[in-house]
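Have a look at the structure below, then the notes.
Excluded from the complex is one protein chain; the other protein chains are retained at their positions.
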Amino acid sequence: MSNPAIDAAFADEPAFIPYLAAGDPSYDASLEYVEALARGGADIIELGLPFSEPIAEGSTIQNAIVRSLQGGMTVGRYFEFVTDLDVDVPVVCMTYYNLIYQYGDEPGPEPFVRKAKSVGIDGFVVPDLPAEEADPLREACDEHGLDLVFIVAPTTDDERLDRLVSLSSGYLYVQARLGVTGARDDVSSETTSSLDRLAAYDIPKAVGFGIKTGEHARDIIAGGADGIIVGSALVDIIAEGTEADAPTEETAAELESLCEELKAGALEGAQ
Amino acid sequence: MSNPAIDAAFADEPAFIPYLAAGDPSYDASLEYVEALARGGADIIELGLPFSEPIAEGSTIQNAIVRSLQGGMTVGRYFEFVTDLDVDVPVVCMTYYNLIYQYGDEPGPEPFVRKAKSVGIDGFVVPDLPAEEADPLREACDEHGLDLVFIVAPTTDDERLDRLVSLSSGYLYVQARLGVTGARDDVSSETTSSLDRLAAYDIPKAVGFGIKTGEHARDIIAGGADGIIVGSALVDIIAEGTEADAPTEETAAELESLCEELKAGALEGAQ
Amino acid sequence: TTFGDYGGQYVPEALMPAIEELTDAYERYVLNNEDGFMDEFRERIRDFGGRPTPLQRADNLSERYDRDIYLKREDLLHGGAHKLNNALGQVLLAKYMGKERIIAETGAGQHGTATAMAAAHLDMPCEIYMGRRDVNRQRPNVFRMRINGAEVNPVDTGRGTLKEAISETMRDWATTVENTHYVIGSIVGPAPFPAMVRDFHRIISEETRRQTREQYGRLPDSVVACAGGGSNTMGIFADFTSDSPFSTAPDSNTDADDDVSLFAVEAGGSSLDVDEERGVAPNSASLSTGSEGVLHGARTKLLQNSDGQIMESHSVSSGLDYAGVGPELAKLVDDERVTPVNVDDDAALEAFHRLSQEEGIIPALETAHALAFLETETDADLGEFVVVNVSGRGDKDLEAALEETAQRDIPNAPAMEVFDE
Partner (left out) sequence: TTFGDYGGQYVPEALMPAIEELTDAYERYVLNNEDGFMDEFRERIRDFGGRPTPLQRADNLSERYDRDIYLKREDLLHGGAHKLNNALGQVLLAKYMGKERIIAETGAGQHGTATAMAAAHLDMPCEIYMGRRDVNRQRPNVFRMRINGAEVNPVDTGRGTLKEAISETMRDWATTVENTHYVIGSIVGPAPFPAMVRDFHRIISEETRRQTREQYGRLPDSVVACAGGGSNTMGIFADFTSDSPFSTAPDSNTDADDDVSLFAVEAGGSSLDVDEERGVAPNSASLSTGSEGVLHGARTKLLQNSDGQIMESHSVSSGLDYAGVGPELAKLVDDERVTPVNVDDDAALEAFHRLSQEEGIIPALETAHALAFLETETDADLGEFVVVNVSGRGDKDLEAALEETAQRDIPNAPAMEVFDE
């Protein structure tokens, strides 16, 4: 049981899944940046809802989260943001569990999921929610027809892998290497062996952590991935633009351009 | 068995016993200052040989000792100083035991006493040498015919007093109050009671600690003392003169003048 | 892995295998003393750490409060606080697990220095993450860690304090998890950390039971401890709670134990009110005023805004300045087994000076909170025989205590004019 919009993103060609933190560095600029991702060829957008203690992020995304929170992002504003967003690709909300857990009047994740559904969100990635703690959110997602994407790490053993695949819907987020998010200069051999291990499972595999160029994207798709997830390389562009006080359109154009490169690389890898 | 010169000083009238640290603040100036004491009416001069750790002195005399040591005073120079000194009253060396103990090639006080005798010193006051440790120095003094003056404190009980009187020669140094040397503004009631206790002993009693004016001197002699010892009030004059960089003769004249006042006070008290 | 609804393992998948491995090691070595692990731990914490620490009657405080006040002297443990119990236990466990490297976070530096000492003692390479602002404010503790041979990695992200250091240590662990053990600094974090850290600290409780019986003939009426994360708190409470899975004390008696009142004293800071707008709670009283949520790997009581964003907490004591609390303590409070109370900054400073002047023991500012509670508690709830956990010594706090004192009107503050010249 998975979300049709997300299934569709993987249907014909490799999926390009860019990430940005909503509201980085401001609500309005961020809207333009996220829309630029769609123009650049995004098949799915992972849209971060910033949490004050992002323990799984590298410094690039952590700084994006700080900018977004300082720019006034809240959970309520995030849902408005998704409503205001003019894109025609599925949106996956990436956030930490406490924000999901606290929302609404009743304890538990259901109110958050219900609200997410109502604003058009299609799924979730929750980096601090391992299989062990996922049942309540999984149930709420099932109830409302949203996907819940689990992360598979290089350290995940076969037993855990079975369990994660059985819990995951939409796609698997394949962590390309140990460590935290962040753009790197090479493609890890861990990535290749992870993809080999996963080949037998009938669920789309999107690889993230460290992808920054079209060449990376190509190699990973060629290695067997069904999609690529790119965050830090894109956030870097916003960080630089913010630092240099560059015009929003200029930064948006750069984002679009890198998306095009990454998308093209992915397509090339699928040849 | 006591030194005739010292006995003579107490023979007819109350003895006035001023103290200065030899070499304070320089050898030459100090010679003039000590000679000024004699001109001012000193009957005995207590001449300090500075020791680096003067545990029984107040800050006035401690500072005099520091000035003297910084001015180059050594044990050898002290003996030269006594030789060079042109006064016709007995000189009592006031110093700490370690300097007496270390002098010469053999351990023990005899070489120091022998040398002291040879330069014309008539006796000793050693503030850190109680009766318990005094035998070697007492013997050396006896051998060379020098006096050894002991200090009697307000805390000294009758038993100790007997012993101190039996060990002392020349005179008893009656400590006027508890504490350390230093000029005060009043005459302590402890002084009076000390003198009452001592009346029965047949040895001259010279009172020290805190005397600074002719009036003090008068009261103390009137209370039964045979002499007065004055140090800090005189050293203060040198400290001020040194501080103000005053001419040596001016400071010497002030010393002489205070001595005259004290001597006059003492004589008045004996009426 | 839970304490009622609290606890759990809210961590990235990449860390879960290490958490499973640690859980296995905890059960084998700590709970079942495999290879004599606990024997070695007890021997080392005795000879290297200086256990048992004394239980001392505080004569002057006893007179002041007209009760028998006894002090459990964790300030005498090597390093100056209870922290070593946990640091030594975890570094030794890492060694048994075949790990080759130790990492830890530190705020004011107490846990970092304890970990650095334990790592040096056991010959393990050690790196400590510490916010840049804390590095600059806590130079003596940075000196101590470096002198003990640990690397100190300043964390430049965010405000440069404890929460950034925790995140950064998690990140290091997520990268190096295969050969590295993360020595967490309090009874917080994902399971099995809260239970494991408690079990290393529960020797405090074990000694207190024995010492009260030997020295006073019975268990105390109440036990008082300060609570930030809560490691010294659970350390001295552990064997007085009947549901401790580790409660194997031969003299344990559930009925009698339930008569022992347990008071967890939190930092009331300058006020219990919060500034939701700025995301600031001017206190660290998560047991008294917090709500349930997920932080740093566990579900527990937190200081958070209505969205679930974590508040910036505050206390005059940097060791209590944390927005969460150990999940087991949250459970014990819900069960009404532990009574949460709080005292404010001023009361803590006054208690700091009181113990120093009246008993000749300069307490940590954390500990001062526990002592301040004695002063405010005027009714009879404490009973006749009270044990206070002196969790650490105050040498580390001298400058801070005097600065904070100078800004306030603390009636028993000493004059410091001796420095005027």
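Every chain is named by a letter (A, B and C) in the order it is written, and numbering of its residues begins at 1.
Everything below uses one rule, namely that a contact is a pair of C-beta atoms (placed from the backbone, for glycine too) under 8 Å apart; a residue touches a chain by one contact, two chains touch by 3 or more.
Fair warning: this is a prediction, and the values are worked out from it, not measured in the lab.
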Omitted chain - touching chains that are shown: B, C
Residue, one of C:144, C:181, C:301 or C:314, that touches the chain absent here: C:144
Residue touching the undisplayed chain, where the options are B:75, B:165 or B:222: B:75
Contact partner of the left-out chain, one of B:99, B:225 or B:238: B:99
Chain not shown: contacting residue from C:67, C:83, C:99 or C:132: C:132
Absent chain, residues of chain B that touch it: 51-59, 62-63, 66, 69, 74-76, 96-99, 101-103, 107, 127-133, 150-157, 160, 164, 175, 178-180
Residues in chain C touching the chain absent from view: 46-50, 53-57, 60, 73, 75-78, 80, 116-123, 132, 135, 139-140, 142-144, 146-149, 152-154, 352-353, 356-362, 394-395, 398-399, 401-402, 414-416, 418-419, 421
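The rule is simple: only the chains that are shown with their structure count from here on.
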Touch-based graph of the chains, sorted into line, ring, star, complete or other: other
Chain centre separation in whole Å, for chain C relative to chain A (CA means): 37
Centroid spacing, where centroids are CA-atom means, of chain A and chain B in whole angstrom: 95
Whole-Å gap between the CA centroids of chain B and chain C: 65
Junction residues of chain B - those touching two or more other chains: none
Residue list for chain C, restricted to those that touch at least two other chains: none
